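A protein chain is absent from this complex, but the other protein chains hold their places.
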Amino acid sequence: MIKIENLNFSYSKQRILFKDISMQLSNGHIYGLLGKNGAGKSTLLKNLAGLVYAQSGKIDVFGFDPAKRQPAMLQQICFIPEEFHLPAIKIDSYVKANAAFYPHFDHQYFADLLKEFDIPVGQKLIDMSYGQKKKVIIAFGLATNAKLVIMDEPTNGLDIPSKAQFRKIMASALTEDKCIIISTHQVRDLDNLIDTVIMLDENKIALKATVEEVTEKLCFKRVKELDETVIYAEPSLAGYNAVMANYHQEDSKLDMELLFNAVLTEKNKLKPIFN
Amino acid sequence: MEFRDNKAIYLQIAEYVCEHILLEKWQADQKIPSVREMAVNLEVNPNTVMRTYELLQNKNIINNKRGIGFFVADNAITHVKSYRKAQFMEDDLPTVFRNIYLLNIDFEELQTRYNTFVKENF
């Protein structure tokens, strides 16, 4: 369980990121963190991992205060940053040097993940492409069996087959005791993987709802003409892709990109629906 | 499996399971893939598959043997048919009716067309 209470964060007086945000995340979910560039996705993730310090507010990660950076908490965190640097050594030396810090590290699982990702074990990390290195740290991070998995744009740099492998790996990585948070711009890569969306906008959490809650309240469909039930629409080949209030209990497929744009442009219409 | 855009993923997975049962790829009392296997296979969130399996359990199409997994129910085919029928009536029939009404199609013409279609295809 992760709790954020009244978090205020800014890099400077001019650059305020979060104003008094609160939310709870529970285990057994894959949260998708969405937001415009500069909305603070990475910063929120860093707050959870204790990599930056907020001006005020409380963060509780499995009973720990992440800002204290205690080993007992760090063991439970797998953080895949968007940009990272790995030392110029072989994969097995890397594992030898780092795995022992994690009491639940699973070497067999790590080997299986590398195999799934097509990474040769004996290879030196420095000879690898960005995408390959990313796969290595994803595999390492998951093999630590950390309870909180934080991924910042994990599909960046992965080729098309790797994205499918990644989705399979994440689908199998989610267990009841894990909390997985993925920030992404490339919603289409991950939309079936995410079960709860969190959207950041204007220093606030603009929306936090499960896919089930969203599709209960909203309906996503193609329409020929716009009427007053349509909250937000984008023109498409055959009419419009529309978001509308779900009056008829239709079970539509959540279109995350459309939802995202709807939240950004039609805040006032959506607010009463979700409260 | 390719998902279509117009229907909730969990319902599309339900259709996928029903399809397997109707085609008798999975037979009565046979174990079906676990939630995790299905999620990995379809690259979707395990919670979505769980929702599908709960739905199919409610429709008596599959049942859950605790600790072992999910199995195709005894009269699964019958239940699949009634579930699919209900869905057809609810989702697809209104569109067909709308077209029949708008285009002034005669019921007798429909009947003959239906008979030839069945003869040709089944």
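Residue numbering begins at 1 within each chain, and the chains themselves are lettered A and B in the order written.
To be clear about the criterion, contacts are C-beta pairs under 8 Å (C-beta built on N, C-alpha and C of every residue); 3 or more make two chains touch, one makes a residue touch a chain.
Keep this in mind: contacts and distances are computed from a predicted model.
Per the UniProt record, the chain missing from the shown structure is "ABC transporter permease", taken from the list "Nitric oxide reductase subunit B", "Rod shape-determining protein MreD", "Xanthine dehydrogenase small subunit" or "ABC transporter permease".
Shown chains touched by the missing chain in the whole complex: A. Between the chain not shown and the residues A:S26, A:Q55 or A:Q70, the one that touches is A:Q70.
Within the whole complex, the absent chain has one touching residue among A:L51, A:A111 or A:M128, and that is A:L51. Chain A meets the missing chain through residues 46, 49, 51-53, 68-72, 74-75, 77, 79, 81, 83-89, 93, 97-98, 100-102.
Convention: only the chains that are shown with their structure count from here on.
Centre to centre, using the average C-alpha position, chain A and chain B are separated by 32 Å. Those residues of chain B that touch chain A in the complex are listed here as 3-12, 36, 39-48, 51. Of all the residues in chain A, the ones that touch chain B in their complex are 28-30, 164, 167-168, 171-172, 174, 192-195, 211-212, 215, 221-222, 251-255.
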